[in-house]
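Taking it in order: structure first as structure tokens, then the write-up.
Subset of chains shown; positions unchanged.
Chain naming follows the written order as A and B, and within any one chain the residues start at number 1.
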Amino acid sequence: MDSSWEASVTDSINAIYLLFSAYLVFVMQLGFSMLCAGSVRAKNAMNIMLTNVVDAVVGSLSYYLFGFAFAFGNSNPFIGANFFALKDIPSSSYDYSFFLYQWAFAIAVAGITSGSIAERTQFTAYLFFSFFLTGFVYPVVAHWLWSSNGWLSPNSSYLLFGSGAIDFAGSGVVHLVGGIAGFWGSIIEGPRVGRFDAFGNPVKMRGHNATLVVLGTFLLWFGWFGFNPGSFDKILVPYPHMVDQGNWTSVGRTAVTTTLAGSTAGIVTLFGRRLLVGHWDAMDVCNGVIGGFVAITSGCSVIEPWAAIVCGFCAAWVLIGLNILGLKFKFDDPLEAAQLHGGCGAWGLIFTGLFAKEEFVLQAYNSGKTQTTRPSGLILGGGWGLFGAQIVELLSIVVWVSLTMGPLFYLLQKLGILRISTDEEVAGLDISSHGGYAYDASQEESGPRFYGEYLRMQHQS
Amino acid sequence: MASAMTCSAADLLPHLGNSANATAAAEFICGRFTAVSEYLSNTTYAVDSTYLLFSAYLVFAMQLGFAMLCAGSVRAKNTMNIMLTNVLDAAAGGLSYYLFGFAFAFGAPSNGFIGKHFFGLKEFPSQSFDYSYFLYQWAFAIAAAGITSGSIAERTQFVAYLIYSSFLTGFVYPIVSHWFWSADGWASASKTDGNLLFGSGVIDFAGSGVVHMVGGIAGLWGAFIEGPRIGRFDRIGRSVTLRGHSASLVVLGTFLLWFGWYGFNPGSFLTILKSYSDSTKGTYYGQWSAIGRTAVTTTLAGCTAALTTLFGKRLLVGHWNVVDVCNGLLGGFAAITSGCAVVEPWAAIVCGFVAAWVLIGFNKLATKLKYDDPLEAAQLHGGCGSWGIIFTGLFAKKEYVNEVYPGFPNRPYGLFMGGGRKLLGSQIIQILVIIGWVSVTMGPLFFLLHKFKLLRISREDETAGMDLTRHGGFAYIYHDEDEGSSMPGFKMTRIEPINTPTPDHHHNRSVAV
């Protein structure tokens, strides 16, 4: 019998799983661009969509050339230094499909930030920060948490607090990074013209197309099935001493927890906003659903389904609270990206420290070994090790992103290439930098409106 | 698989001679075989889970398709409302199906009427069900409520929507799915105790009845009790077309539904790694081929229905209409859903052809009876769904039925294929039972809501559009609101005449139908 048949079967099944998960994660980029496009005013739609396309495009080149190397090269606990431009890939540890999957994650980060600074940022500034964020800031964080020798990683030989931080699919690595970067960008730029009136009262600036927002939200939901369950990387990993169970069980459970957290957050937001504002708002529900997903992303694989409901419930209130706080401090974020991805992401990290179940932690990080023990959620009696590591992760991400992205935005601002002029902002970015508006529904002549009118005109003539 | 691949040292030992060396050899050889068979069993789980999970994701994409289809088919002033209901279907459905819906549907062991285990996914995963199965069934459950929301669009209070949606997803639908899909269900085609209805059981493979008819009949009662939208029929009773606001969204939604249907129908096999050992064909033929065939029949039925509708409507109405074609396409899919796994590709063409005419006929009937359904959901999912169930009773092929529902040799199959009337009889029972059950549960619910004035919105709300009155503003702002008007930004004064909401039957002439 060929010695490698077992490896062939395993590798090909895992490759199918990872590749199609990567494709789903890629769909999130489409979801982001539709969400962003619908959430801004019509005069800036071309701009925001271009930034989303460029995210994917710039991100893939920079991630190919060095981002992946920084993130997954194995050198020191802080930053990687192998695999530049996919040299020596495939290796026994990383295949092309793994690169593709990580690439799809990397481009999502810049997409989050672009929402925060939408409608008032110069396109050149966008190119700079996108390149820097995807090529350097994000990969370094990913290296800390996800590479096998990162200093926060739950897989490395040296575990922080004997535990390592559990950020399974990236509440911190992806969402918090994108959210904090957006927070600084948005703070430094200041609110959009007309967002707060002379007395400092907020003026609602609604996006131009709610259908696109719903479309984007559903596409993100669809993509999240690749984001969270896909982060297992491999599906054909049996758990020893468990009949019929393996990664396939955990993958299914992860999909279920993800769904429940998002659903709960959406419903809580619906009723919460109904009480606070007085109408049933589809946009708020969409944001609530996404907030729930962001929060569950960290712990999705290591918690029970009922805990996901708790997670979603709190995430909705975190989002509502931060939005109120944002208005109070005259912080303007067209897509609520800093509140949503930053706030709910941070809550997700803490949540994992509270509710992680030891059995599932072992399944996710030790292939289901039964002899060992690991710290798990504080509320479930797993000690302070994991909770401490989660807090350390939270703080170090906030500090790292602030130290890198803050000065960058500040510098761009000083050089005058961050914000557009007021005239251009009022006129809209599309007409000033992108050659025209996104929609051109005008007709050259005043034609009939309905088939009936047309027929009648035909009759008359 | 198991029997031929297990290897016990005790069985092998006698053949090797009972020496000490032989014992070691037997244990060695059998140890290897055990390892291999364990590995293969794990492989099976992994492959089947991968298949089922990605199918579930595709079915979930149908919810997006529904949302876009509904949004495009209503008038711009009600877009936010209908999209909100679609998002909530998915969200509220997720919770209610987790808490009790799945338990009602699949909580075996139980009785033939309703399941009673796995509330809140307790004692999950079990030997028979994994999480991926729950996810797949959840995606089905939310589809049913989505269908109904189309029927009662543009005139229903949001609260009524919340109530009926949780009742449908949490109770009415799970019980129907228990009857026909659970191994305990009284009408299931693969009942574990072998006591099949008419010796046949009902073949509703992916849910023409369980999903589409349930949604369609519920919508029928809702729309019937509410009555037509204002302006849908003018004073002398002529039909006035109230066109949806965006054909692009309709096409987008249709294609997404088509895309998702590849999870809905072929995915209903649940597993892919299964050989059909007693097949006369070679080893290349197995469940994977049947799955491919199911995808092909699905495609062909939809395509035929679309083409038939295109030319049929061209003859009847006089222009080529993309929205009609999209509805025809979906009608074909709804019809083939019942029999997709057990019919030949050519039969799928027959199915689609008839489905198109069923839809056209029901639409004519609806106009005649002054029944108003903004998305034609009752006609499409109810009508074409019923036709699909009958179609299966006529065209199910013996060989395929035995492969897909194994364990009962000599079971009845399609009437036209020479399989007797028993299957057709079961199928007709299914139609009647579903109509009865949904009418008995959803009819009174809608009637009560109506009596308590919770069902229909006020006349003013309907004329102004629900987005403005209930949902905080319209869905679209293409005009630049910054141009220095003193308005607070989110009213679309230029688009919507807020002062004089004139009844619309003055301006829409009934041209087409």
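One rule holds in what follows: a residue touches a chain if its C-beta (ideal position, glycine included) is under 8 Å from a C-beta of that chain, and two chains touch if they have at least 3 such contacts.
Model, not experiment: these values are computed from the prediction.
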Next on the checklist: Assuming the shown chains are one of each kind, how would you write the subunit formula for the complete complex in this file?
Outcome noted: A x1, B x2
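Just so it is clear, only the chains that are shown with their structure count from here on.
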Checklist entry - Between chain A and chain B, what is the gap in Å from one C-alpha centre to the other? => result 31
Item to check | Interfacial residue positions of chain A with respect to chain B in the complex | outcome: 6, 9-10, 13, 16-17, 20, 24, 41-43, 194, 203-211, 214-215, 217-219, 221-222, 225-226, 229, 235-236, 238, 244-249, 251-253, 255-256, 259-260, 262-264, 266-267, 270, 277, 279-282, 285-286, 289, 305-306, 309, 426, 428, 439, 441, 450-452, 455
Next on the checklist: Under the definition above, what is the set of chain B residues touching chain A in their complex?
Outcome noted: 38-39, 42-43, 45-50, 53-54, 56-57, 60-61, 63-64, 67-68, 71, 79-81, 83-84, 86-88, 90-95, 98, 120-121, 125, 127, 130-135, 138, 158, 246, 249, 252, 319, 470-482, 488-490, 508-509, 511-512
